[in-house]
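With one protein chain removed, the remaining protein chains of the complex are shown where they sit.
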Amino acid sequence: MESINEIKRDTLSALISQGQRGDGRGMFDYRAINVQGGILQNPEGSALVSIGKSQVMAGIKFDVAKPFPDRPKEGVLSTSAELLPLASHLFELGPPSDESIELARVVDRGIRSANIIDLGSFFIDDEKVLAVYIDLFILDHDGNLIDTAALAAMGALLSARMPKVEEGKIIRGEFTGKVPIKEKVVTCTFGKLGDKAFLDPSLDEEKGMDCRLTLATTPDHLCAAQKGGWGAVSEKDLMELFDISLEKGKALRALLGD
Amino acid sequence: MGNPAEKPALFANGRRVDGRGVEDVRPLKIVARVLNDAEGSAYIEWGKNRILAGVYGPRECIPRHDQSLYRAVVKCRYNMAPFSGAEEHGRSGPNRRSKEISKVIKEAFENVIISENFPKTEISIFVEVLQSDGGTRCAAVTAAAVALADAGIPMKDLISAVAVCKIDGTMAVDPGKEEDNFGESDMPIAFSPRTGEVLLFQMDGNLSREELSRGLELARNAAAKIREVQVEAIKKVYDEPKEDRFLLIG
Partner (left out) sequence: MPGEMVADRPERISYAYVDKGKTYSTVVGLFSEGKLVPLEGPYEPLPDDFIVGIVSEVRFSGYSVDTNSAYAAFLSSREIRERYEMGDAIFARITKTDETRSIELGDAKKLPEGRLVRVSAVKIPRIIGKKNSMVDMIRANTGCEVIAGRNGYVWIAGKGDSNLAEKAIRMIEAQAHTHGLTDRVAAYLKSQKKA
């Protein structure tokens, strides 16, 4: 409803310009976060994460596949996202929307750039490598699906076990230990309205804000970023938000456990 | 159907492969009101099935040409997550099997939802299978009924569903995965428990008249027990009210 968005922007503007948020949070506070890892048995890895009222489930599945022609000795990593119609009255049925494609690619970029999985170790034989599929199932939408999905993907990877491979085939149900993950990548998504930035926008805030900035970080590096929406971000913003991301990253990693 | 060479003995000494008797339903747990945006929702764990149902509506019917001037249009989408199966990674989105299941579920609920109260609207039922373990369509119907009640959609009855199979010549209720693959018959059934009317009925395999009759009896008894779990789940929403809802997976 466009009219609702107009109201949201005005009310939001009034609050944000005074450094306040609709639900009483600080400008750089996350809503309550809950992580459940390894909760399904069929996928090789899984996790369910909620940030505030947003909920995302991630599943990890391995298959034997053909490698990419330009990387014949490396495993394949593929991330996809589904904004399920049951997650929001705003979601419609149909082919993957721009939003779901962007979400999947941003989460993927963080994981891939930080090189946290050694894809070289997934080589099996000529024309045969292990493919790892990360599927993000958006179950409930109350804003900041990117951070919720990224945390779910990371949680699922950390819970994942390497399947046993025999004669070029996967023996389902048998494993050879956990999937070696080198680092924990986390994302921090900020909203921007006017000249003020705030962390973890709720759905109401997303409806009224100008633009969104997501930063994916390892403990000390930036490994992926995405700006969405039509506003502008200053260089000073970028540096400040990078610092905040590193700081917030510590707490996020702690939630992911070991 | 599975590879006949690998078929295990499904029924021996009055016990099934997982130790159950012919009348025993697998462990079943339902939690209602687990999503925040959807008008109504329910989560079901049945055997190793993990299924989530969400309901929206009555809301404006889009596209407009689907609208009915006299009643709400009931829509249903049943979908399996790519990571839900025990074997390979599946494709995204509903395949032909999923579309067929969506249709039979929708038709079952069209019988009980009092749609005349809400002309020109749609009532949408969405079911997502997070993990599958045989009997997903019955679990889907059972969860969807709870989600509809959670949303306050007026209905003539709360539908319960269960499947019946024939294993090694004996009729048994609620087939597990192996029984689904290697059994001689599979018959999912949904009931309106108040009247005993059958609202969803599918079957494959071969059954004699006695076997059919016995199967219906087993299903009806099991459906009554399943209804108790549904009612418990709905009551719990009001006995233990929460402001924010979360899905917690055992």
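Going in written order, the chains are labelled A and B, and every chain counts its residues from 1.
Just so it is clear, contacts are C-beta pairs under 8 Å (C-beta built on N, C-alpha and C of every residue); 3 or more make two chains touch, one makes a residue touch a chain.
Because the structure is a prediction, the values reported are computed rather than measured.
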Task: Residue among B:A151, B:I167, B:M187 or B:L200 touching the omitted chain - done: B:A151
Open item on the list: Touching the hidden chain in the complete assembly: which of B:N49, B:N79, B:S98 or B:T121 does that?
Closed with: B:T121
Task: Candidates B:V34, B:A53, B:V112 or B:L218 - the one touching the absent chain - done: B:V112
Task: Residues from subunit B at the interface with the omitted partner, ascending - done: 39-40, 57-61, 69, 112, 114, 117-121, 149-158, 192-195, 231, 234, 238, 241-243
Open item on the list: Could you pull out which residues of subunit A are in touch with the chain that's been left out?
Closed with: 1-4, 6-7, 10-11, 14, 22-24
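By our rule, only the chains that are shown with their structure count from here on.
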Open item on the list: Using mean CA coordinates as chain centres, what's the gap between subunit A and subunit B in Å?
Closed with: 31
Open item on the list: Could you list, by residue number, the parts of subunit A that touch subunit B in their complex?
Closed with: 34, 36, 39-43, 46, 48, 50, 52-53, 55, 57, 59-63, 80, 82, 84-89, 92-93, 96, 131, 133, 135, 137, 139-142, 172-173
- [ ] Flag every residue of subunit B that touches subunit A in the complex, lowest number first.
- [x] 35-38, 41, 48, 50, 52-54, 56, 59, 62, 77, 79, 81-89, 92-93, 124, 126, 128, 130-132, 244-250
